[in-house]
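Heads up, one of the protein chains got dropped from this complex, but the rest are sitting where they should.
Every chain is named by a letter (A and B) in the order it is written, and numbering of its residues begins at 1.
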Amino acid sequence: MEDFGIFYGSQALDLDAGLYVVHGENGRGKTTIINAIKWVFFGRFEDRQGRTVDPKGILNRDAKREGSTKFSVGLTLTDDDGVKTIARRTWEASGDGGLYVERDGKPLNQAEAEITLQNYLEKNVARFFLFDGEQLREYEELLFEEDEATQSEAVRRSIEQILGLPVLEQAITDFRAVDKDFEGKITKLARRTGKTEKLSRMVEQLETEVAEARKDLKGLEGLRDAEQEKVDQAATVLQENEAAQELVNQMEALQVQLETLTSQREERVADRKRELADTWEDALAIAVAPRREALEAEVEAHEVAARAAYDAEQIERSLAKIACDLCGQDLGDEVVARLRARLDQIELGEAEDGGHDPRQELAALLRITRSGAISRAIAFDERISEANTKRVGLEQDMEKIRDEIGRAPTDDIRVAGDQHAKSLEQIGAIKKQIEDAEAAINEKERKRRDLVQEISSNSDDDGEMKALKERDKLAADLADLFAEARAGFRDNLRGQVERDASDIFLRLTTDPNHLGLRINTGYGLETIGPNDEVFPTRSAGQEQIVALSLIGALNRNATRQAPVMMDTPFGRLDKRHRAKVLAFLGEMADQVFLLVHSAEVDEADLKAIAPHIKEELSLKRIDSFRTEIRRFEANG
Amino acid sequence: MRGSSASEKMLEALMAVRADKFPSVPEDLLVRVFELEQEAQYETERGPTQAMLRDLIVDWGDD
Partner (left out) sequence: MYRLAIAVALIVGLEPAPVEVPGRINYLGVASLDPEGSIRTAIMQLRDEGRERPYALGERLAEAGIDELHQHLDSGRSMREFLSQLTEFRRT
């Protein structure tokens, strides 16, 4: 590395087969070493948020202060045959930087250079060899997807690439192409005889159409892959910010509540206003109530008096006649005495005549009635007060959440969420188009084959034609043979990966209820317990162990072996798991490179595996912008 | 290349399918084309490889 990141000047790591442990505190450059490797292979790398790091910021600061305008990373790879590949990628502020690759002493041109590096470590495959324990999200998408339909195609393909399946797939493609080639020759030959000229022309027409259709199909596939990358990037951002996302959701819910509350309050305000306009009637009724009651009493008294007067009149008439006024019967002395007493009583209670007619006044007042407007106005006012209180409460809650969200990039999260959904939709649509396109192509191919068949059977079997037909059949057979082998092979391999992953998992897990791992067609892994039950959730530490199990299994079954580099692989593991993982790591690959900090792994942990450690190094802080790679000293 | 065990398994699978369903395909041709495919597995341009396969098939036919 030259002036790369925190590594000032020229610093190198000379690695052989074996287990290396590099100690470094946070910020001392552990991740930078892995990024340096990514830099050579891909010309870029991402930060923790999944964003591509601007090269300008990679140049070592001290070097920059001294006037340097470039940095570079060189990598020497030796394969099992001893062939050395040297690659160096340089960045120059002026834009002059580039990639230089030499294989077996011979410099390669740009295209060959990029392809060679791709052969060694393709981007999608990198995650299985450059393992960042902190960035579990990359593995979560791999390990959590039970739904094959949403499982990233790219991930599945990259695993199959490690396992070597592309060889078989390409063989199928190649043989089909050769087959077509021979068919083309057959067609041309048949044309010469004239009998089958028309058929030949139809074949050629179809071939042209198919070629066009394949071009379009490639375009569609490109679009699909582009959208998938957008999905992956968005998923990364979302997972990184899950907690913030949750807060954003809460915030939005509160916002909705606030809006509902506000509109309800406005309605109540309008209601209150309406009722207030009518309160005067209510108040007026209250005002006149005492008077009304008084008048009612007067009217009552009047009526009582009137009744009494009438009674008195009746009695006086009876007394005058000394006979009942009603039935004419003679009154006895006793009755007369009673009537007289009664008359006295009545006369005592006669009402005064006030001189005004209370009934008319009362009738006028009775028209003034309570409408209930005041009570209703009061009720609405209370509701408005409640709403005000609630609003204050909501605003306080929202304020709290706003603080918590803090510097989380809520806009980025929202954008990522939208992008994720949008791109998934796009992918769905494009996939359908791809399906249709493939179906159409297959249909045309079928027709073409039928036509070629017809040509073949209608043409004379001279020596040349016979030979061509034989070769054609051979090519077709080979294509079919590889196709069939591929299907079986893939299933076997997946089974093998499952067995190996399960095997490793059982060595690493500490939970006695874990009985193994199961793999689905998307290479997602499920933890299996007693009675074949699937564990629905896994802790972060368990995720890491499952990820390690998959990586270990892939390494065991890969067609090519690569070094495995791990940055803080123990971050989420407890002591027991750590011990188990440490014990296993040495066997994961021929070359294993562990980057750890002191809180993750202590002397005791390492002592247990000391015999397996090839070398221990440390990243020594020189100053804020400089780290040096040194041999590890226990007290250093 | 450590990958031999994986490649061996692939070849085994191919041979088994051949014996079972495609006995007319010559064994040695199968081995040869498989080797070719392995060498060319990272080529993005398939033209040259396909040309070689074509020639192989023609040669075998001539035997």
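The rule we apply is simple: contacts are C-beta pairs under 8 Å (C-beta built on N, C-alpha and C of every residue); 3 or more make two chains touch, one makes a residue touch a chain.
Here the structure is a predicted model, which means the values were calculated and not measured.
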Open item on the list: By the document's own contact criterion, which visible chains does the hidden chain reach in the full complex?
Closed with: A
TODO: Decide which residue listed in A:A377, A:I405, A:L550 or A:L573 touches the omitted chain of the complex.
DONE: A:A377
TODO: Could you tell which one of A:E281, A:E296, A:D311 or A:E445 touches the chain left off the display?
DONE: A:E281
Task: Which residue of A:I368, A:L424, A:A483 or A:I613 touches the chain not shown here - done: A:I368
Task: For chain A, residues in touch with the removed chain - done: 279-281, 283-284, 286-288, 290-291, 361, 364-365, 367-368, 374-375, 377-378, 381-382
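The criterion applied here is as follows: only the chains that are shown with their structure count from here on.
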Open item on the list: Roughly how far is chain A from chain B, centre to centre by C-alpha average, rounded to an integer in Å?
Closed with: 43
Task: Of all residues in chain A, those that touch chain B in their complex - done: 79-81, 115, 118-119, 163-164, 166-168, 170-171, 173-175, 177-178, 181-182, 467, 470-471, 473-475, 477-478, 480-482, 484-485, 488-489, 492-493, 557-561, 590
Task: Touch list for chain B against partner chain A, complex - done: 1-3, 6-7, 9-10, 13-14, 16-18, 21-22, 24-25, 29-30, 33-34, 37-38, 40-42, 44, 46, 49-50, 53-54, 57-58, 60-61
